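My questions will all concern the structure given below.
All protein chains but one are shown in place.
So that you can tell them apart, the chains are marked A and B in the order they are listed, and the count of residues begins at 1 in each.
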Amino acid sequence: MLIQQLVNALTLGAIYSLIALGYTLVYGILAMINFAHSEVLMLGAFMALGLAALLPAIFGTGVVGLVGMFILSMAGAGVINVLVERFAYRPLRHISRLAPLISAIGVSIILQNGVFLWISTQSLRFPEPVAIGQVPVFGATISTLQITILAAALILMGLLHFFVERTKLGKAMRACSDDIQTAGLMGINPDYIIALTFFIGGALGGAAGVLYGMNYGSIKYNLGFLPGAKAFTAAVLGGIGNIRGAVLGGFILGILEVLASGYIPNGAQWRDVIAFTVLIIVLLVRPSGLLGEKIAEKV
Amino acid sequence: MLRWRWTPWTALALAAAFPFLAATLDAQYLVRVGGVIGLFMILGLGLNFTLGYVGLFDLGFIAFYAIGAYTTAIAMRAGVPALLALGLAMVVTLAVRALLGLTILRLRGDYLAVVTMGFGEIARLTINNLDAFTNGPKGLQLAPWRPLNFLSDDPNIQYYLLILLAVAAGVVAAKRLENSRVGRAWVAIREDEIAARLSGIPVRHYKLLAFTISAAYAGLAGGLFAQWEQFVTPESFVFWESILVVSIVVLGGMGSIAGVLLGALVLVGFPPLMQWKLSADWINYRYLFFGLILVLVTLFRPQGILPSSRREAELTS
Partner (left out) sequence: MTTKAPHGRVLLEVKDLAQHFGGLKAVDQVNLSIHEGEIVSVIGPNGAGKTTFFNVLTGVYPGTRGEILFNGRELRGMASHDIVAAGVARTFQNIRLFAHMTALENVMVGRHTRTAQFLLGPLLRSAAFRNEEKAIETAAKEHLEFVGLKALGNELAKNLPYGAQRKLEIARALASEPKLLILDEPTAGMNSTESQDLVALVRKVRERGVTVLLIEHQMRVVMDISDRVFVFDYGVKIAEGKPKEVVANARVIEAYLGKEGAQ
């Protein structure tokens, strides 16, 4: 029972971590909350659904088709995120802190209602990507679906780590995150790096959306809101702007949520209340998060 | 000069005459819409203290509308007279808001947005889950209260007029505070918090004050809503309604009383009007419309459609 719960928690945590990475990457570079991120992940799931109907004809139903669906959905979500940045945030970058926030909320509403109006108002069944089997581990049964989700999430986190730490572009990204003006003086084009950051963040969000759809078996136009808010909690918990923090926070939140619904009376009913309460408490008690740094305001 | 002085009174007189005109035109439906517009005018005037004057982002404002509605409903079901229940609703929302403000107002702008959104969800889910007090998703029923029977038999007209009265009172109170030492302190904080502090304004107190006063409006609107509908459920207080109030303030012009009134008129009045005249599907497009307004106004007209104009002084003496 406990192991089963733990696996559920890790699966959920992995999805939260991927979403949290998108928040944290963008926050690290622009110090803004990308409110539309939850819709980007929702769109990732819908693109995967569309591709699932389309791709088997080209790639077949095997692993190639699955990976193809995954990569294309990620790319699509990344592109959407880049477009959102270009048209709704960039013109407001130097206006005020409030302006991009309002614009971001507006974008989020537009994307969500676009799907509601023109794709579907109802839940749609998400196809089973792999034949679901059960694997016995230490007396618990773990589905191959959960293993697939965990594996995919971990591979993506590994790739992100490699990119940020080992490549030249990753280094440029880190430089911008430290100090975007100085990085600009060093010959890095900040607009380009910001766009790249939105692309990567969006792609990870899109991947999370696909995994979310696989995990729950159905998707809806408003699916982004709750995991988005919870993953934001995870990002803040870990220390917003901090990549390792986002992963840590995601897994902590996943574990917390599964434990809460399993062991607190009426836990399932109060699960979301608990997640939001954790968010508020973390922001109040330690807004810099577990791995973040304090920042002083300049006069 | 003279024309501007009389504009509010003319608008008020026209608004008061409207339901009687509508009755002769067989357009009673519009009286209901008018009442809802009025409720959102009150909500917008309330949020304008927090978002408009002081520049604090609040994405969970509808929670206080809910608290006002539920306080009124629970009090009236316990036998409290209707007017007293309205007063109680305002007191309870003020108290909850003050407590919330005390805990969260030290957070920076975007964090504050997230926390208030979280609070809005917590409030709604709690109302939904606390069956013992709120009857959960099934909602609470109220006995009718008809205070204006001498004016009309139609409860919609009665509540329309009652809400109009509340809007007028709300506008007067907001206007008077705006043109005072307190109102100037608020706007100064919005413009530059550090300069405000170093001009002698106790910034935290004044933020808390504006944040809290907002709740009196939400509590009043919530109470009137409950008494009018005679029924409250958690369904009326979803995140989207908070977004609607934010959109009203942003579209009208942050810090502009006239702007908020116009914003509510447009955003709340437009969708049902379209639905009534064009097609029933129109109502589904309203949120898309709000989202577009938030983005387009921020990008192209950040001061809103009726920006607040600063009071001019007589400079020659």
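What we mean here is this: a contact is a pair of C-beta atoms (placed from the backbone, for glycine too) under 8 Å apart; a residue touches a chain by one contact, two chains touch by 3 or more.
Since we're looking at a predicted model, the values are computed, not measured.
Q: Identify the residue among B:L12, B:L148, B:V182 or B:L292 that touches the chain left out of the display.
A: The missing chain is touched by B:V182.
Q: Sort through B:L25, B:A132 or B:L315 and give me the one touching the missing partner chain.
A: Spelled out, the listed residue whose C-beta touches the missing chain is B:L315.
Q: Could you tell which one of B:A75, B:L105, B:A196 or B:A218 touches the chain left off the display?
A: Answer from the full complex: B:A196 touches the omitted chain.
Q: So which bits of chain B touch the chain we can't see?
A: Counting only chain B, the missing chain is touched by 173, 176-177, 179-185, 187-188, 191-192, 194-203, 209, 310-313, 315, 317.
Here, only the chains that are shown with their structure count from here on.
Q: CA centre of chain A versus CA centre of chain B: separation in Å?
A: 34
Q: What residues on chain A touch chain B, complex-wise?
A: Contacts found on chain A: 32-33, 88, 91-92, 95, 97-99, 101-103, 105-110, 112-114, 116-117, 225, 229, 232, 236, 266, 269-270, 272-273, 276-277, 279-280, 283-284, 287, 297, 299.
Q: Under the definition above, what is the set of chain B residues touching chain A in their complex?
A: Interface residues on the chain B side: 55, 57, 59, 103-104, 107, 109-111, 113-115, 117-119, 121-122, 125-126, 129, 194, 239, 243, 246, 250, 284-285, 287-288, 290-296, 298-299, 302.
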